[in-house]
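The complex is shown incomplete by one protein chain, all other protein chains being positioned as in the whole.
Let's look at chain A:
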Amino acid sequence: MAETEPYESALDSIPGAHPYPRTSRYHDAEIGVHRRADGSEVRYTKRRLLPPLDEETEPHTVGAGERPDLLGQRFLGDPGQWWRIADANPVLDPRELTDEPGRVIGIPLTGGFPRGERRV
């Protein structure tokens, strides 16, 4: 390969410099830079705050044997999207959602945009 130009691999080599993919809940999270005592920089994802809870939701009664990922697949079409349901309820441990059958949880409407501080 030809010699490395400054624009390529400038970002590729730094973990966390790239934005998270659109499907990720950390897509909007800010990337911080921590400078260590020896001057080297460490990139990290800043704490993600839950979006405000004024979105419309659909009630769903939890049945036995349900899991957050199954709910994600059933209502949103992707098991990896369970965090949208956890955000809307809000719970810290996603297993809390489906722990007790009979609990009514809110499912966010499909096509809704997260209300948090969304960055490009």
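Assume a contact is a pair of C-beta atoms (placed from the backbone, for glycine too) under 8 Å apart; a residue touches a chain by one contact, two chains touch by 3 or more; residues count from 1.
Everything below uses one rule, namely that contacts and distances are computed from a predicted model.
Engineer: Leaving aside the chains you can see, what is the UniProt protein name of the one that's missing? Options: "Sodium symporter small subunit domain-containing protein", "PEP-utilizing enzyme", "CRISPR-associated endoribonuclease Cas2" or "Phage protein D".
Structural biologist: Missing chain, per its UniProt entry: "Phage protein D".
Engineer: Could you pull out which residues of chain A are in touch with the chain that's been left out?
Structural biologist: Touching the chain left out of view, chain A contributes residues 1-2, 5, 7-8, 11, 18-19, 21-23, 72, 74-78, 81, 84, 110-113, 118-120.
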